[in-house]
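Not every chain is included here, but those present sit where they belong.
We just call them A and B in the order they show up, numbering each chain from 1.
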Amino acid sequence: MYKLVKPDPSKNLINDKGLRSDGRRPDELRSIKLQVGVLDNADGSAYIEQGKNKIIAGVYGPREIHPKHLIISDRAAIRCRYRMAPFSTDERKHPAPSRREVEISKVIREALEPSVLSEYYPRTVIDIFIEALQCDGGTRCASIVAASLALADAGIPLKELVSSCSVGKVKGHVIVDLYDLEDKYGEADLPIALMPNHNLVTLIQMDGKLSKEEFDKAFNMALEGCRKIRNLQNDALKRKYKLESDTENSKDSKEEVK
Amino acid sequence: MSTTPHSSEILTLECDHIIDLASKGKRIDGRAPMDYRKIKIQTGIIEKANGSAQVDIGQTKVIVGVKIEAGTPFPDTPNEGVQTVNAEFTPLAHPTFELGPPQENSIELSRIVDRNLRESKAIDLTKLSIIPGKKVFVVFIDLNMLDHYGNLIDASTYAALSALLTSKLNKYEVKNDELVIKDDQQPLPMNDYPIPITFAKIGKTLMLDPNIQEENAMSTRLTVGIDNEDCVCAMQKGGLGGFEPSEIESAVETAIQKSKEIRKLIMEATR
């Protein structure tokens, strides 16, 4: 590959005032846009923009499962695929699924599965499909946030929504919600997922180097991030239902007009 | 191996209804036979791509990203850039889309889109050589189906064309056989704006832009690609039926007319 050698981007990740290269404070999340019910074919769907991350999640199910040997007799099986679009990254990603995508599909499934009342639908499958259209750091967390909303939108009974957020260390500072550059040139990345009401961490992974003290600080900052994002999820869901009931109401009123 | 596709028997009643409507020149969503559904074009939605577009035709949604990278030319065109199209029938777009390696439908789709662009010489590949014979730009056009409600061919090609028309290419220098990318950008050089027009034959009637219910009811499909000069640049028949020769001749005539309208839409959206 021919690449222009660039100056070391890690230099300016935190400035003298403790601000990050995109202007955020260490504990500041990127701006997040959530939208529920964005697709018509899928039984449920949601879209998330978190900084430059753009991710769409669709859910089908509970539905019949093929092949039959995947049937679980006392609960619904859950399947999950996380896929990065070829155009989602700085260098084009080859369309074939990478080992990274395989692992992320698994940890996302395991992050969402504790929230699903899958015993209500034995012998069926619930399919979660995630398309990362643009990736800019923390996509597994953003995917969990969107996919949990998509499950709710599909009417799948949930114990509660799952929220997710990453923290990390950059130039010795613990910061929340890393974007791509911070992820790449930082010293640690710690994504977690949380069911806030159940106080249950359903995803935790770590890359990098954190002392026990740093870990504790970072971990709590991540939990706090999850709780904030959970509020945004609730709002997004309410907007959807409000919209629907408004539409319904307006239909009703129309019908009444007749 | 190519296999006769399944058509669910549950759909038969609806199909019969659509065929019946067609015989009266009517359609299930109220359109006239030669009407498209509403076309919505958004560009520049993927900042990390060189170009991108989402095209909705009715409820059908396709997103296309263009990435341009340095690569190796084909041996028989050593001084030209390379165009490559890949289609992904993402499983969230339709309950029947399966995972796994590309199936014949997505391969056919990507090849039709590729053919429309290639045969009309839409991208000016002759301007994409970097080091003649050794290094050229490769234009990756990745089609992502998001919601399949019929007529993926037209939606995908319109999205691909819109993405290309808004694609930017970094300027560069070649120094000591190394490519040095500069910061300022230029548009991707384009020659032509080919527009495919897709017909469904339902009963004995031809209709434009079939929705998914009409696709289930149609016997045959015909796509006619028309270039800037009103010439045919690509055609593809699909499905288990056939066309009378006169039907094809009149479809070409219609496509030439209809393509003007749609080209105008795209040119405006990508200006």
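By our rule, a contact is a pair of C-beta atoms (placed from the backbone, for glycine too) under 8 Å apart; a residue touches a chain by one contact, two chains touch by 3 or more.
A quick note: this is a predicted structure, and the numbers were derived from the prediction, not measured.
Copy numbers of the protein chains across the entire complex in this file follow the formula A x3, B x3, with one of each shown.
Rule of thumb we're sticking to: only the chains that are shown with their structure count from here on.
Averaging C-alpha coordinates per chain places the centre of chain A 31 Å away from that of chain B.
Per the touch definition, chain A reaches chain B in the complex via residues 1-4, 39-42, 45, 52, 54, 56-58, 60, 63, 81, 83, 85-92, 95, 127, 129, 131, 133-136. The touching residues of chain B, counted against chain A in their complex, run 45-49, 52, 59, 61, 63, 65-67, 69-70, 86, 88, 90-95, 99, 135, 140, 142, 144, 146-149, 178-181.
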